[in-house]
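Structure incoming, see below.
Removed from the display is one protein chain of the complex; every other protein chain stays in position.
Presenting chain A:
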Amino acid sequence: MKKLLLPTLLLAALGAKAAPAPADTTATTSPVKADTPPAGASERKWFRPKHLVLQTGGGLGMVAAGAGYEFAKNHLETDILIGYVPKYYAGSTLSLASLKFMYSPFHLPVGEKLQVVPLTVGAYFSYTHGTINDELKGQYSADYYWFSTDTRYGPLLGSRLTFLAPPVAATGQPRKISVYYELGSNDLYLASWFNNQKGGLAFSQLLTLALGVKADF
């Protein structure tokens, strides 16, 4: 029960954080014509990320923070994350650099302030720095171990709840905060599963869970 309760609390807390919509910004927002970009849009540099991300789990860190870009009417996303795992949990302090690619085909509006993204599929790629027995040059002959100790990749599958806040008055910049979960796995767990097709491993044993929040800015 405890295991279920805590993520729920986390989600609830993030939700509570996202919910307050300051009323003072809405009243003064100047109307923006649909066919012209908002005033602030031209000042937005192409490299400026669309959102910030904070997540836990998914094999990408106890805490992973980063930023991301959105394309194709927000259906495609790329997140870049830097993650951290304390020595207490892994035997050495790990830092992870990760890249996530996601596709969300449906954005379903639920009322004015809420949007549900029922399905996000994607893949990630991560590099871990700080592992203890990291292959030194000459330690092994070529192909001694067929897998990489530090580079992981795997699939993602998740959902998202987005809280829409009124746009920023000065720029017309739309704002939203999303909470999400992602089930994932990695190349090594999947390889283990593929090599045991007589029921030695259940698919559920390969799964990892990530919980996170994204804020557009």
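Structure notes:
We adopt the following convention: a residue touches a chain if its C-beta (ideal position, glycine included) is under 8 Å from a C-beta of that chain, and two chains touch if they have at least 3 such contacts; residues count from 1.
By our rule, contacts and distances are computed from a predicted model.
Think of the chain that is not pictured: of "Glutamyl-tRNA(Gln) amidotransferase subunit A", "ATP synthase subunit b", "Raffinose/stachyose/melibiose transport system permease protein" or "Metallophosphoesterase", UniProt labels it "Metallophosphoesterase". Touch with the chain omitted from the figure is made, among A:152, A:176 or A:214, by A:152. When the missing chain is restored to the complex, the residue among A:74, A:92, A:159 or A:173 that touches it is A:92.
Along chain A, the points of touch with the absent chain fall at residues 2-3, 6-7, 9-10, 12-14, 16-17, 19-20, 56-63, 83, 85, 89-92, 94, 96, 128, 131-134, 136, 139-140, 145, 147, 149-150, 152, 186, 188-189, 191-192, 195-201, 205, 207-211.
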